[in-house]
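Here the complex is missing one protein chain, while the rest keep their positions.
Moving on to subunit A:
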Amino acid sequence: MITTGFRQLFDRFNHGLWPCAIIIGHTLLGTFLVYSTPRSSLAFLALVSSFFSLYYFKADTRFKIVAGVLLALVVIPVVGVRNIFYLEVIFQICVFAALALGLNIVVGFAGLLDLGYVAFYAVGAYLWAFFGSQQFYVLHFAPGTQPSNLPFLLPGDAFYLFMFLAIIVAAITGVFLGLPVLRLRGDYLAIVTLGFGEVIRVLANNLDKPLNFTNGPQGITPIQRPTMPEPLVDSFNNVFGSLIGHQASIADMYNVMFYFLALAMIIVIIFVTRRIDDSKIGRAWTAVREDETAAIAMGIPLVRMKLAAFAMGASFAGVMGVLLAASRTFISPESFSFMQSIGVLTMVILGGSGSIPGAILGAATVTLLNLQILQGFSLYLSELRQSDAVIPLINFAWRDLSTQLDPAKYQRLLFGLILILMMIFRPGGLIPAKRRKRRLAGEEAVTEQ
C-alpha cells in the first residue's frame, strides 16, 4: 500500500520539467541546509541524497551530467572545506563504493562468495606504505627502535605510478588466491577466502621479523602524500575562497585532492565494469554464476573466467588501498580486519548483488549509517546521560543507562539485521540488477507492463 502510493506520487512528478526542478531544488536545499547548519547530520544527508534524486528522476542526460559534475566538483568540495568532516565522510563513501564495485564483480557478477576481499585492499595499502615511507631503511630495526630523521625511499610523485602498480600487484594476488580455490564452490570457497583474508592480515601483523617489512601491529607511518602543486591551492582559494569563508589550507586541499582521486577512480571503475559486463566476459561471468555446468558445456573456460573476476575485483581494491595509505599517511593491520570484508559484502548485498548503482548506494548507506547516524545517536545518548533527564513513564534516569548501550557499538548487530531484513523483504537489494534491454532487429516490440 505505502509503496504503491509512493510509486504513484513518484510517477506523477517524473515527467516533463518536474524532474529538473526537483533535482535542482533538492540540491539547493541540501546545499543551503549544510551551509547554514554545518554541524547537522540531517542537513548533510539532505545534500548527499540529492545524488539519488539525480539518479532516480528521468531527465535529459546532458542536464544530469551537468548537474552531477557541478554537485561533485563544486558543491561537495566547497561544502567539504567548510566542514572538513563532511569531506572525510564523502571520501570514505567513495573508497567503500569503489571496494563494493570491485567485490560486486566477484560476488554479484561471477557469483563467487569472497569473504576475504579486504586482503587485496591491504595489499595495495601496504605496497605504497612500504615504498612510500622510510620503512625500507628500517628493515633491520625492530619496531619502535628505528632511528629518526630517515629519508623517504621514493619521492611523493611515485604515488601515481604506484596506483598503476597496485592494480597489477593486486590482480596477481587475486590470481594466486584464485588458483588453489578454483575447484571449490559456494561455502567452501567462502571459507577459503575468509582464511586468505586473515592470512594477509596476520602477515601484516607479524612481518616485523626477521626483517621489518610492515612494522607489525604498530603500523607504518608516516607515509608520503603526492606533492601538492602550489598553484592549485591558490587558484582554489581564489575561486571558492569567498564561498567557503576562509582560506583553504594545504591540509584541506589534500582532502579535496584525495576526494577527487577517489571520484576519478570510481568513474574509471564504473566505465570498465560496464564495458566488461556487456561483453562476452561479462556474459560468461553471469553464466558461471547461474549454472556452472551449463556454462562449461557452452565452451566457457571456468578457470580463466573465475581468475579474471578475482583479478579484476582485486585490482580495484588494490588501487583504493594505495589511495587510503596516502590519504591517511598511516596504515596498520587493524584497518583490514574481517569486519571490513563483511562490511563491504553488506554494501553489495544491501545495494543489490550484481547492480552497479546498487553497490554505490549500498556503500553510501552503510558508511553514512556508521559514520553519521550511529555516531549521531551515540552523541545524543551521551548528552542525555549527562543531563538530568529521565525516561518518562518508567521514570528511569538516562544517567543510569549502561554505557554498553552505545549505538556506535552496535555496528555488527546492525549489519546482521540489515542482511536478514534484506533477505526477507527485498532479496534483490535496494536497486536490483537489471538485464540490459536490447533493441532487437526483426523482433516485435517487446511489450512492457
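Details
Everything that follows uses one rule, which is that a residue touches a chain if its C-beta (ideal position, glycine included) is under 8 Å from a C-beta of that chain, and two chains touch if they have at least 3 such contacts; residues count from 1.
The rule is short, and it goes like this: contacts and distances are computed from a predicted model.
Missing from the rendering is one chain, named in UniProt as "Branched-chain amino acid transport system ATP-binding protein" (options: "AhpC/TSA family protein", "ABC transporter domain-containing protein", "Pectinesterase" or "Branched-chain amino acid transport system ATP-binding protein"). The residue touching the chain not shown here, chosen from A:302, A:384 or A:419, is A:302. Residue in contact with the omitted chain (choice from A:287, A:418 or A:431): A:287. Residue A:276 is the one among A:175, A:276, A:408 or A:430 that touches the chain not shown.
Interface residues of subunit A facing the missing partner chain: 272, 275-276, 279-281, 283-284, 286-287, 289-291, 293-302, 433, 435, 437-438, 440-444, 446.
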